[in-house]
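A single protein chain has been removed from this complex, and every other one stays in its place.
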Amino acid sequence: MTRLRIPPTAIFGIIVLALFIGFALIGPWIVPYDPETTVGRTWSGPSAEFWLGTDNIGRDILSRVISGARTTIGLALVTTLLSFAIGVSLGIFAAVAGPRVDAFLSRVIDMFLSVPVLIMALIVLTALGSSIPTLILTIALLDSTRVYLVARAVAVDVATRDFVDVARLRGESLPWIMAHEILPNALPPLISEFGLRFCFNFLYVASLSFLGLGVQPPQADWGGMVRENGQAISFGILAPIWPALAIAIVTVAVNLIVDWLLSRNVRPSGASAEL
Amino acid sequence: MGRYIAIRLALGLVTLISVTVLVFVATNLLPGDAATEILGRGATPETLARFREQLGLDDPLVLRYGKWLWDLLHGDLGQSLTTQTPIAETIWPRLVSTLRLAGLTALVSVPLAIGLGILSAAHEGTALDRVLAIGALAAISFPEFFTAYLLILVFSVKLGWFPNLSTIFPEMGFWESLHAMVLPIVALACLVTAHMMRMTRTSILSVMSQPYIEMAFLKGVPRGAVITRHALPNAAAPIIAVVAMNLAYLVVGIVVIEVVFVYPGLGQYMVDAVAKRDIPVVQACGLIFGIAFIGLNLVSDILAVLVNPRLRSPNRGR
Amino acid sequence: MRDGNGWTSAGLLSRRGFLGTAAAGALVTAGGLWLPRAAHAQEAKKGGTLRLGMEGGTSTDSFNPMTLSDEVPISLCYAVMNGLIEFDGAGQPQPELIESWEVAPGAKVWTFNIRQGVTFSNGKTLDAQDVIYSINLHRGETVSQLKGNLEPITDIKKITDTQIEITLSQGNADFVALLGDYHLLVVPDGHTDWANPIGTGAYVVESFEPGVRAVFKNRGDYWKPGRGNFDTVEIRYIADAVARTSALQSGQIDGANRLDPRTVDFLMQAPNLHIVRGEGTGLRYVFCARVSDDPYTNKNAVLALKYGIDRQKIIDNVLNGYATIGNDHTVAPSNPFFNADLPQRAYDPDKAAFHLKEAGLTGSEFRLTVSEGAWVTSPDCAQIFQQSLEPAGIKLELNKVPADGYWSNVWRVDPFCAVIWGARMTADESLTVSYSTASPMNDSNWKNETFDKLLAEARVELDQAKRKEMYATCQQLVSDEAGHIVFAINDTLDGYATTVMGVDKHPRFGMCDLRVAEKAWFA
Partner (left out) sequence: MAQDPILEIRNLRIEAQEHVLVDDVSLTLRRGEVLGLIGESGAGKSTIALAAMGYARAGCRITGGEIRIDATDLRRIGVTGRQGYRGVRIAYVAQSAAASFNPAMRLVDQICESPLRHRQMTKAEAQARAVALLGRLGLPDPQALARKYPHEVSGGQLQRAMAAMAVIGRPDILVFDEPTTALDVTTQLEVLALIKKIIAEEHSAALYISHDLAVVSQLADRIMVLRGGKMVELGTCAQILTAPRECYTAALVAERDHSQPMMRPLPADPGPPVLRVQKVEAAYGRTRVLQGVTLDLHRGETFAVVGESGSGKSTLAKVLTGLLPPVAGRVALDGRPLPEGYRSRSAEELRRIQLIHQLPDMSLNPRQSIGKIVGRPAALRLGLKGAGLRSRVEELLALVGLPAAFADRQPPQLSGGQKQRVAIARALAAEPDILICDEPTSALDQLIADDILRLLVRLQDELGLSYLFITHDLGIVRRIAHRTLVLLQGQTVAVGPTAEVFAEPMHPYTRNLLVSVPQMKPGWLEAVMAEKTVHK
């Protein structure tokens, strides 16, 4: 392990993420107001009293952004992990289980991909009812199809390497090959994909609230907050900006860190020659 | 090649059918039906029963699907349950507008994305690269409707440069229509550009360490030419795939943008149909979306083969 | 955006049902309803293109009067068709295609004279047969949402080409108001092609794309003097509130409905706009507890909730003050039969706690189902409800569900959920539809013989005072015992460019009773 020089961008990312994770952990104890009760006028602007102003029913936005960190980040994290668990295992399976399985799975995934998200969401949610677990499951399922595409592409490439043949000849089981031979080598691109997907899933919550779904009130989640207050922006009210910014900052932070982690053990590509 | 296309087309057809089945079953699984949704709260059991009978909703599922498929094979999309008008008529203008918006957005965002991707690949690890990356992330991390609202606030309400109602009417001239569509195009471009740009960058970088790139440098080829002439063609396949995926998204997934900019496309049409359980309409939309998605994938795969001589030639390297 | 579906099918809208004259059996002649009124004395100018942006319609709309559901399709129909009766600004039924009427004592047999010299857009002249056909569309073998309300009609007789006689199973002094229902649109005898409507209205359809827009051309020499002033009327579907207001601000449309109360103040500051506000004429916002299910079978439980809701705070924070406080029944304050003596139920945590204790439910949790499908801000209202219950030690769990299919999945299914009720033009209808044992829409399952009996008597009672008394008692009963927590009646909020004249609030609907196309004109 050589001494690691952390680039400024990554440092920024780490600080931001630490901050918000801090919020997620100790949020309830540091919020200036109860994030779930009305404490002021509707949509009053930033003031000494309410640093970020109040929301659509007069709750303190700062408090809601802070306390929303737990729900939002937690939700996105669990969802993404789940969707990767599904998508990656299927994708790798398709890559190693032979052309027939591959073709079949890929067609099935195609099918699900070509059904509009709205319909799929409605199906799953009417099938399972709408609650946090179902929300997570729905988003995870919808997302896993896209993860599958990436995972498969990478895995197919890895599966052609000799050491996979060696493992086969050793008589290893398919799951073992998937877990020990393919997965570790498919990891880097998957991690960078994870960075993106993780952040997309913040937004999924918001876009599903288009169906009137999402985190149950009065709980705060950033996507939902942007939606509840969204219309205010058309009159220059800043209320929806703050949760939106929170999402943006975390997105950038996470990906900066991911990029750094990946760039560490990768030698510079030819692009940087001759510079 | 021809054989390959034929096989893919056949597979696509199978997928398409299964999509319609899925959509059909799914929408029928949803509680309530056209009768309850149209008659609403005032409905009495007997009016419901009568209405269902009128709409033919009391036939068994299989029969209804079969009939739908049969009509489809005879080029008939059927009638809307709610308006009792032939779907083909109503859906056509919607389809046109959706394709128009998607097409124009693609026209803007694809070259932009690839250009920026090349740019940041060429300046890997520099400040420019970072700025582009962060900008892209920021762009996609705003909820689409919110990006749209911001655009409306600035360019429509405050500056008054562009209308926020983007509906295109026959009486509008070309430039007027274009002018009306600027905001939704920008909003959508924000959504899709980032993804394509990132992919362009990564796949270019992935080939940049190839010996033939070094060879090009050693032949005295300038940097820009090395990337565009030598790297890009070999990095094309994944880029094409991602572009196709985003185009599909532009056709299928832009309900929110349609609503906010009052751009009556297929998305909104389908949402309404689902809400009213107007299953033939939902089916029609599902079908179109399916075709769009599968078609685009097919095209991208074929393109990927065409840009790669190694795949183009019949005997694949082993 | 989605509350359309909610109240829509709430069949009967009729406010001031009682007609002194009708009771006296005298003849009512055409009032000068549509002559420009003092309110806007200046002469209506002709010409111009009116562009409206409206919420409350979908791409599945049609001109079929039997399935009319929401504000946009109703507006569309009123542009090309006329009703039998029109309500004036005070909610009085006034002649439209029915020019005058007589009623026999007992209010069972009604004779109506059809207006003469009115022609349909297809050239045909209006006669009794058309009217009978148009009414019968909603009777017998029909899918009409109005069917239930026309059940009392036992017979419609054509007397002459311009006169019909309608017989009711039991008397109804408000029958004329019933004929004012927006479903009752007149089309030529035998017309069934709802894609191509034919009516006696001021305009004809030039183009109609459901969910996008409808364009109407003026037919010329409209039979209502001073009405139907625009050359062209363009009604565009704009579901998104932001899109609507932005378009209005930037002058892309001349009028918009259903403005968001929370942002309407900003619009009021805009010099180029004027906002028309109809106080307490909009929707009744209700949290409906079904008294046939536990724990709501216990009167005290319901009372606890009724006392535990901070109505004013909801009105202030969610509705930004643009609403009238509700008193747990659906009769509008402006209704002459409104029980003003019934004390307004105020927010009182102690009383709430007390009733909860009485009910022996202390510490138990209630579960309220809300959705943007009920009305967009219902989750917000519910959250403040939840907050205001805390001091009373009442726990309320909120269950937010998809808007999709709300009225078939949740309403009448979930024991405690958000519901909206549309304006009713008569006290009788308000109470009958929502609370009578017989009503299929009695969603709180509240059944009370005294109430039913009073209601039936009141319907045929011709003595003003007595009648008022009866309705007062009814409201008392409902307010105390029924499962409706009617905490607010919202204001209709419409915005117009200042150039649009002749627009005024209306007790039934916004947008000039959805007739802005025929009522307004450009300065």
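By written order: A, B and C. Residues from 1 in each chain.
Everything below uses one rule, namely that a residue touches a chain if its C-beta (ideal position, glycine included) is under 8 Å from a C-beta of that chain, and two chains touch if they have at least 3 such contacts.
This one's a predicted model, so the numbers in the text were calculated from it and none came from an experiment.
Note that the undisplayed chain, when the full complex is considered, contacts A, B.
Set against the missing chain, the residues B:17, B:88, B:108 or B:307 yield one that touches it, B:307. For chain A, the list of residues touching the undisplayed chain reads 2, 161-163, 165-166, 168-172, 180-181, 184-185, 187, 267-274.
One chain is missing from the display, and on chain B it is touched by residues 209-212, 214-223, 225, 229-230, 233-234, 307-310, 313, 315, 317-318.
As a convention for this text, only the chains that are shown with their structure count from here on.
In terms of inter-chain touching, the protein chains here all touch one another pairwise.
Centroids of chain A and chain C (each the mean of its C-alpha atoms) stand 45 Å apart. For this pair, chain A with chain B, the centres built from the Cα atoms lie 22 Å apart. The distance from the centre of chain B to the centre of chain C, with each centre set as the mean of the Cα atoms, comes to 40 Å.
The set of chain A residues touching two or more other chains comprises 122, 126, 230-231, 234. Across the assembly, chain C contributes 2, 242, 246, 403-404 as residues in contact with two or more other chains. Contact residues on chain A toward chain B in their complex (touch as defined above): 9, 103, 107, 110-120, 122-123, 126-127, 149, 153, 192, 196, 199-200, 202-203, 206-207, 210, 223, 226-227, 230-231, 233-234, 236, 240, 244, 247-248, 250-252, 255-256, 259, 263, 267-274.
Note for the complex: chain C touches chain A at residues 2, 241-242, 245-246, 260, 262-263, 266, 313, 316-318, 320, 370-373, 379-380, 382-384, 386-387, 398-404. In the complex of the two chains, the chain B residues touching chain A come out as 11, 14-16, 18-19, 22-23, 26-27, 29-31, 121-122, 124-125, 130, 133-134, 137-138, 140-146, 149-150, 152-153, 157, 195, 198, 202, 204-206, 208-210, 213-214, 217, 223, 227, 238, 245, 248, 252-253, 255-256, 267, 270-271, 274, 282, 285-286, 289-290, 292-294, 297.
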